[in-house]
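With one protein chain withheld, the remaining protein chains of the complex are depicted in position.
Moving on to subunit A:
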Amino acid sequence: MADQKTLAEPGGDAPYRRLMRPMEGRLLGGVAQGLAAQLKLDPVVIRLMFVLLSVVEGVGVVAYAVLWMISPREPYEGRPPARDWSQLAAFSAIGVALLAFGWLTGASKGGIGVLPFAVGGIGALILWQQADPERRKGWVSGATTSIRKNRARTLLGVALVVGGAAGFLVIEGRLAEAGQGLLFTAVVVGGLAVIAAPWLAGLWKELQLERRERIRQEERAEVAAMIHDSVLHTLTIIQRVAHDPREVSRLARAQERDLRNWLYQPAQDADATLAAAVRRIAAEEEDAHGVAIEVVCVGDVELDAEGRLAAMLKASRQAMVNAAKYSGSPSISVYAEVEGEEATIFVKDRGKGFDLDAVPADRMGIRESIVGRMERHGGTARVRTEPGEGTEVMLTMKVAKE
């Protein structure tokens, strides 16, 4: 039904265009197709409407015939395209089923009683279609599959109704008086259920779509906010301190780290595991002292309740501070490893180093903040250094095996 699009579009440009019967995509005379374009509805709805009205004393048939006569055929060049007989058969089947149902229940004789049902059905059909633009698109592209699906649903509805009617006939003897009312209730409820199901499904789908779109927009807003608060901000500051290369590189590094964490790092609680805590401490000291600290972590372990690893982390922070402040090294390597029952942290610089024996023992917090702290918690600390050779602090601590 590719023509539907081409029909709908000129319809928008010229609001008073005449009802025409297109050749392409027609099933019978193209009346439903033309009417659908005129009313901006789906032809399937119009067709079902005609079928439904035909059951009610043949109104649909008459209306169709009249419309066929008064509306001109749309100009079409070339051989007239073949009709889709399978679709026509489907609609005929629906009509026959409805007729049979009317005959079985005797409803068709009381025309007035059925009319509201027919009108309600048509209304529901239009509603269904209007509520579901997605499905409409689907119809345009894959008309046949949709019809097939629709046919299955219609057949189900018809079977339901016929079954109900048969049951009614069986017990008619006893419930003759209440029968009519009961039947109509069953029919209307069953029919509405069949009709409303796709409509509700459409609504649900649309809701989901909206939700997805909202989430996407929120994400975009978050990215924009993130870029604005961090990257743009940092770039502005960098321009203002351009004369100070140390500060520029400190800012750039801090920003880089932030961005990396945001891009690659899963949201991690820095107070939960050793690796996360080491990374955070390194980041903080890097910021404070403007010296690059490269962190490599292998394995990980949860921080213990007794505070042994917390003590080790404090010692490692002190080692990083020393390296950043005194070594003169442009970068510091931190390596944290958890293997088996042992956690190890190495803090290494390539700075000037010092003579360990010549340093007053209380200077640089080595004795107290590093060695003493580790030993009090059952760990060990070793410092390797020589003038001109850089310094490496090694911290080890036993951990409970997971």
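Assume contacts are C-beta pairs under 8 Å (C-beta built on N, C-alpha and C of every residue); 3 or more make two chains touch, one makes a residue touch a chain; residues count from 1.
FYI, contacts and distances are computed from a predicted model.
This complex has a chain not shown, and the name its UniProt record holds, of "PDGLE domain-containing protein", "Heme exporter protein C", "Carbon-monoxide dehydrogenase (Acceptor)" or "Response regulator", is "Response regulator". Residue A:299 is the one among A:81, A:299 or A:387 that touches the chain missing from this view. Touching the missing chain, out of A:87, A:333, A:369 or A:385, is residue A:333. Counting over the whole complex, subunit A has residues 260-261, 264-266, 292, 294, 296-299, 333, 335, 337, 339, 346, 348, 350, 392 touching the chain that is not drawn.
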